[in-house]
Every structure is written in structure tokens, then in C-alpha cells.
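For subunit A:
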Amino acid sequence: MNWGSLSNFIDMGGRGFYVWGSYLITLVCIVFELVLLSRQKSALWQRLTQIMKLNKQG
Partner candidate 1 sequence: MGNVLLSVIRRDLLLAFRRRADVLTTLFFFVIVVSLFPLGVGPEMKTLRLIAPGVVWVAALLASMLSLQRLFAADYQDGTLEQMLLAPHPLGVIVLGKIVAHWMVSGLPLALMAPLLGLQFDLPPEALGILFIALLLGTPILSFIGAIGAALTLGLRGGGVLLSLLVLPLYIPALIFGAGAVEAYIAGVNPEGHLSLLAALLIFSGLATPWVTALALRIAME
Partner candidate 2 sequence: MAFNLFKYSSPASFYPLAGKMAPLFYVLAATLAIVGLYISFFVAPTDATQGEAYRIIFIHVPAAWMSMFIYIVMAIWAGLGLILNTRLSSMMAQALAPTGAMFTVVALITGAFWGKPTWGTWWEWDARMTSELILLFLYIGYMSLTAAIDDVRRADKAGAILAMVGGINVPIIYFSVKWWNTLHQGASVSLTRSPSMAKTMLLGMLIMAIAAWMYSIAVTLSRVRLLMLEREKSSAWVQEVLEKKS
């Protein structure tokens, strides 16, 4: 498939909004999931190491 020019590629035969919109939303969903996961991870680590330190002290 040869699009000829970048603007043709972006235009997607007049359906650019729908095509790129759906790809963008998919990307947002995936990034959202990954960010959420990494935040959960750091929060959990922080909590667990804190508990461990407290246990060692007491």
C-alpha cells in the first residue's frame, strides 16, 4: 500500500478521525493500564518495605 504523501496517510481517505481516533484511544488505554500497574507496584513496595523496617525496629 503506497500512500503517496503524509497528508494522504493522515487523511485515511477522509476517515482519518475515526481511524486515528480509535488507534489513539487504544494507545491511551494501554498506557493507562501500564501506568496504573507501575504506580501500584511502587506503592506496594513502599508499603512493604516500610512494614519490614518497622518490624525490625520493634
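For anyone wondering why these and not others, all candidates are chains of the complex that A comes from, given by their letters.
We take it that contacts are C-beta pairs under 8 Å (C-beta built on N, C-alpha and C of every residue); 3 or more make two chains touch, one makes a residue touch a chain; residues count from 1.
From a predicted model like this one, the values you see are computed outputs, not experimental measurements.
Here subunit A is displayed by itself, and among the listed chains 1 or 2 from the same complex, it touches 2. Contacts from subunit A toward candidate 2 in the complex involve residues 1, 3, 9, 12-15, 18-19, 21-23, 25-26, 29-30, 32-34, 37, 40-41, 44-45, 48-49, 51-52.
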